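Only one protein chain is missing from this complex, and each of the others stays in its spot.
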């Protein structure tokens, strides 16, 4: 169990196999949630995964994410002058925040994909787009 | 443009239509990323979406999420004694963190689904599951 | 009890009285810590002031502080173009972070003034100033 994760090829990120590529490109919040649950179960880590523990762990990762940007002044979209290794590091820190966030939602019994979809709808109602004026 | 979001039914969260249910239940990071991009474009908000602006906006939402938990002491998994309205509020704050995180990754040119999948694999290598002892 | 705080003049911030001016200009971490302790005691709020409650409350205030800066792009030192009311709001959010931080340290039994002084010394050893080259 969980072999999908542990048995993957860390360096590859896509191996030409159709189905797997789709998984990586379009992975759902639910799939990530399931993988995280398996991951915790296999290591007997569920006992540590209380809501406030996970929240503080997420805050810790937000801190690490902020450290990447802290001395840089304004940063251009697309990070044009960043080293590839710095982008990879950034991807890891963004992921750490995401994974704790998904796990926190799951442990709280919140369906995050559902909640986010609803929030987008609510935002669209709150901030209606401006009318299109030109033909 | 963006009608998928604005035209939805805020309160429903699933309307029995097969395809839509699947979207809500299994929404991918990519789909959310696309919706956020449309949302920003329609409102001419792209000019505000620099990496550090989005990061600070996300930190703001992490703060709102923390406020929900701040005076509660330890909180049990599944939030057994919470009012439905408090759970809904929690879902919204979790979503706000998620949406800014996805948008931040996108603006930085990071494929968050890909990065998270790789990070899970890396974590599985770093923390191998214990051997199964039975039999 | 606590009259020093509650009996002050909110709008004044300095009333020409020598001793009071000194207090406001050079207030120590210890004095703020004592005031916060009195404040909590008088309201029977000590029961809420556990370490992790205070930490999460502080994270909440860090979020509010970040919201002030979130859509501004880079901000110049001294905030040259800010409205007076925005600066006042900033002062309040900075204060909220400070007050929870001091209270957190106190509840943990940490002397924050002592710890900060030691940390400055440690930093000075870790990052020695460059040699002075002239003469």
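Side notes on the structure shown:
As written, the chain order gives the labels A, B and C, with residue 1 at the start of each chain.
Here is the rule we go by: a residue touches a chain if its C-beta (ideal position, glycine included) is under 8 Å from a C-beta of that chain, and two chains touch if they have at least 3 such contacts.
Everything numeric in this text was worked out from a predicted model, so none of it was measured.
Mapped onto chain C, the footprint of the missing chain covers residues 2, 5-6, 8-10, 13-14, 23-32, 35-36, 39, 42-44, 49-52, 55, 58-59, 62, 65-66, 69, 72, 74-79, 87, 90-92, 94-99, 101, 104-105, 107-125, 127-130.
Mapped onto chain A, the footprint of the missing chain covers residues 48, 50, 52-53, 56-57, 59-64, 66-67, 69-73.
Contact residues of chain B toward the unshown chain are 52, 55-56, 59, 73-74.
Keep this in mind: only the chains that are shown with their structure count from here on.
Mean C-alpha position of chain A lies 33 Å from that of chain C. Among the residues of chain A, those touching two or more other chains are numbered 52, 55, 59, 74.
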